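What you see is the complex with one protein chain gone and the rest in place.
So that you can tell them apart, the chains are marked A, B and C in the order they are listed, and the count of residues begins at 1 in each.
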Amino acid sequence: MKKNKELEAIKKEFTAYKEMYVPDGLTTEEQLKMYSTMVLIRKFEESVKPLWMANKVHGYYHPYITLEAIGVGIISHLRLADYIGSTHRGHGHVIAKGGDVNRMMAELFGKDEGYNRGRGGSMHIADMSVGMLGATGIVGAAVAPAVGSALRSWIKRTDDVTVVFFGDGGANAGSISESMNMAAAWKLPVVFVCENNQWAIATDIARVTGEHDLYKRGIGFGIPSYQVDGFNIYDMWETSKKAIERARAGEGPTFIEAKTLRLLGHHATDDNWYRDMTVVEKYWQIEPIKRMADFMLENDIITEEQLRKIEEEAIKKVEAAIEYADTQCSEPSLDSFYDFVYTDGEIIE
Amino acid sequence: MKKNKELEAIKKEFTAYKEMYVPDGLTTEEQLKMYSTMVLIRKFEESVKPLWMANKVHGYYHPYITLEAIGVGIISHLRLADYIGSTHRGHGHVIAKGGDVNRMMAELFGKDEGYNRGRGGSMHIADMSVGMLGATGIVGAAVAPAVGSALRSWIKRTDDVTVVFFGDGGANAGSISESMNMAAAWKLPVVFVCENNQWAIATDIARVTGEHDLYKRGIGFGIPSYQVDGFNIYDMWETSKKAIERARAGEGPTFIEAKTLRLLGHHATDDNWYRDMTVVEKYWQIEPIKRMADFMLENDIITEEQLRKIEEEAIKKVEAAIEYADTQCSEPSLDSFYDFVYTDGEIIE
Amino acid sequence: MAIITLRESITQAMREELARDENVFIMGCDVGLRGNPFGITKGLMKEFGERRVIDTPISEAAFTGLGVGAAIVGMRPLVEILYADFLTLAMDNIVNTAAKTSYMFGGQANVPIVIRAPFGVGGGVAAQHSQNNENWFVHVPGLKVITPSTPYDMKGMLKSAIRDNSPVICFEHKRNYSIKGEVPEGEYTIPLGKAAIRREGKDVTIVTYSYMTYVSEEAAKELEKEGISIEIIDLRSLLPLDYDTVMASIAKTNRVVVVTEAPLRGSIAGEIVGEIVTRGFDLLDAPPQRVGSKNTPIPYNENLERLCTPKKEDIIAAVRKTLE
Partner (left out) sequence: MAIITLRESITQAMREELARDENVFIMGCDVGLRGNPFGITKGLMKEFGERRVIDTPISEAAFTGLGVGAAIVGMRPLVEILYADFLTLAMDNIVNTAAKTSYMFGGQANVPIVIRAPFGVGGGVAAQHSQNNENWFVHVPGLKVITPSTPYDMKGMLKSAIRDNSPVICFEHKRNYSIKGEVPEGEYTIPLGKAAIRREGKDVTIVTYSYMTYVSEEAAKELEKEGISIEIIDLRSLLPLDYDTVMASIAKTNRVVVVTEAPLRGSIAGEIVGEIVTRGFDLLDAPPQRVGSKNTPIPYNENLERLCTPKKEDIIAAVRKTLE
């Protein structure tokens, strides 16, 4: 009863809300795969906070929790050779693109076996081998470089596609506007995905923008633009499909505003003191994983048993990753201190 | 006959074209004043090129010729206490805001009596005493500071207004997008005027933007936005009126795309070799000064005699300015070399 | 005298100036509702209203530009850049507008802006949240650059900076925020451009600033045990820089070590040594030593991070070199 009332309230205030249905062309297998990926992201992220509290992981850590449908929904259309650009909240993007949780965890532990050889940490997580171009600490700054990878595809006339993520906060970085304009001018094969969780740390989007429907910015630059329900993986998948096909066909960029709401704190220890959490609480009802699970159960796409197995497997993978990072990896050797500042082994002290 | 055919061609390809009429509230007196200001700008600008060729004036010089209706049309709504932000093409803005042609010419000559004490030249022309905040050599960079003057008005809750100009090229600077967003978010009293002459030096707008109707960018940021016929001072005046009133009432920013076409070279010696001038030639027929004069004659707003007098006066003023700058002003003293690097007479060598 | 943290001294300075002059205002990411990540502006929005303490979008380039423009028309903006690393985004209006306006427009306008930027290495926050880039700004005529390291200095100098009619960049080391010190109750200001002698000594002069002042203190204490007497000069202001105090000290000690946390190459340490040899080559009994961070980006791994920046031991070693 309370739940139904809450849902009605959500539908009223969350204008991007869309009912779930299985879009044309989306197989059951693909659904299960996406679901598993979402669960793996969730389990990974849930494991990090305790590690952070236990001082195993340090620095800034921003979880991708409840954003899973966005990254997974669009990245599931990508090939290995395609690229993604990320934000400061990059773990989910790594996993969705097919990255390795062991190496990611090792990096969070600052170990030499980590993706970044312990140099980067959470905020700079990257797996170039799967085309995940790296998280960034400068909000908004990774967009132009990612569009640069689309520029490569355009120059080379290849058909790979780049997807680039940024938040509602990051969207206000001018270089993103500049990048959108160039992508539109030259019809670059890129999809802009704005993860609009309506908050940038403690700043409500309403206080720092005049137009809260961010997809309209895309239109201003001549880019076909859509708003999707960011809690709804089916909606995300369907709109992304069009966008990726368009890009792959050389027809140019698309802008997708994936509207959502930040349900957790901004980072590991943020307790949301600055906002009214009573408004937020009810959205857990439509958080993307439970929502997809419920929908799949209702529509006989999945069984309870399968759901449990997926969860167990995810937990196992994450536990193994922690075990790996904690006990099987080593500190970067201090002798390697100058490595990678320059390339090809060149050392300039 | 040829002229009529040309005009028809313009109407077809120049979609912003609007027929002239006298908008409500525009007095004859005001029309004559605007016309005189446009002529003064034109005569001033026409005088600079020969001076540049004769090495009296150096550096970069970008004439405001055929853009006069834009600056004059909107600035005629402003008070002395209002502000304008400028571009690299600032002479017209100075004159329209009530600046002094003598001091401006002196500055172009690099003299100590010039607005900038010989330190700035054409590209940095400014008259802060009339609220002309200065031309800039970094295309697009003067917009954010000008919006800062609107921020002052908003903080202080005064009713003065800032108008800020930028070109179609400058519009692609990210800080302008950022500024538009802030102006929209906080309802700052600012009017964004995009002087869209369709070229940025040798770059046609069509080659570097996806959406050529630049006013749509304003919409994307939640700003009421209009496209006006930049050759038509009546159109510019009427749209500007709404915009200025809105800003003065504290209702927020407006974006005006003043569409025009660059009929001259980019700067003093640019001969347009990189573009097809046969397309351009015909637009001289709707250049703003002759167009206004013809309209006023047809509608008995002005007489031939008055027109001639206005022109003569403008020429006289400009000749006097040249005379002043050339013979009555002095080189900055070398002793003053460190002046103004810091303020209040402080010298840090 | 109250004992407060450096963090609090900044809050006090800003609160008092906001109250004193209605042209003063604060803008930056999360400076309002959140009160800045370090709590420095906490409460100020409530106290002075949303138009005096302004939460901005993530638009460093333009909001700094807005600040510069507001300053041109008479305001006294305090613009906060969350981390000095992000100054890169705002470089254009800092360098090409703020620094040049007074000169380029022949004195028609001033730009009395203060840009506050937390800087420096520490806490394993990696390459993009750890930078020391103060020498970029020392290289820009028209700017002033300050780096107060004690609560007392911070309060007094920040107030001076706010009242100064030239643009000032105030670098605040994140590791200094929790440092405590005495701050008098009433109004006071400290002029920009005067160094402070933190420790008097007679054998070797250490010229340093910001967090490295404290690391130098540690080194000096250690050396004292061996009977080596160190004079520590905390520059406090890098532009203008108080060479009178520096040279007076060198005239006494004839030995100098310049310590910065910035990566050594291209840092202000070279600049200072260059000036010292110009002004007093003959005073020197030993080659001036420079100590700075290694020339790498800052790593996430804390063991690697520790390797980057100067430690007490590095400073001691440099001092010993001057005594060889």
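Here, contacts are C-beta pairs under 8 Å (C-beta built on N, C-alpha and C of every residue); 3 or more make two chains touch, one makes a residue touch a chain.
What you see is a predicted model; the values in this text were computed from it and never measured.
Visitor: Which of the displayed chains are touched by the chain that has been omitted?
Guide: For the complete complex, the undisplayed chain touches A, B, C.
Visitor: Kindly state which of the options A:Gly59, A:Gly73, A:Gly92 or A:Gly174 is in contact with the chain not pictured.
Guide: Hidden-chain contact among the options goes to A:Gly174.
Visitor: For the chain not shown, which residue from A:Leu151, A:Val193, A:Val208 or A:Ile322 touches it across the whole complex?
Guide: A:Leu151
Visitor: Using the touch definition from the top, which of C:Met91, C:Ile197, C:Ala248 or C:Leu307 touches the missing chain?
Guide: Looking across C:Met91, C:Ile197, C:Ala248 or C:Leu307, the contact with the absent chain belongs to C:Met91.
Visitor: By the contact criterion defined above, which parts of chain A meet the unshown chain? Give residue numbers in ascending order.
Guide: Residue positions of chain A that touch the missing chain: 83, 85, 114-120, 124, 126-129, 133-134, 136-138, 141-149, 151-152, 154-157, 174-176, 178-179, 181-182, 185-186, 339-344, 346, 348.
Visitor: Going by the touch rule given at the top, which residues of chain B touch the chain that is not shown?
Guide: These residues touch the chain not displayed: 58-60, 107, 110-111, 116, 118-121, 123-124, 136-141, 169-170, 172-174, 200-203, 207-209, 274, 331-332, 334, 337-338, 341, 348-349.
Visitor: In terms of residues, what is the contact footprint of the unshown chain on chain C?
Guide: Residues of chain C in touch with the missing chain: 61, 85-86, 88-89, 91-92, 94-96, 99-100, 103-104, 126-128, 133, 135-136, 138-142, 239, 262-263, 265-275, 277-278, 281-282, 286-290, 295-297, 299.
Here, only the chains that are shown with their structure count from here on.
Visitor: Among the chains, which is located farthest from chain A on the basis of C-alpha centroids?
Guide: The chain lying farthest from chain A is B.
Visitor: Quick one: which residues in chain C touch 2 or more of the other chains?
Guide: 56-57, 59, 61-62
Visitor: Identify all positions of chain B at which a residue touches two or more other chains, and write them in rising order.
Guide: Touching at least two other chains: 174-176, 178, 181-182, 185.
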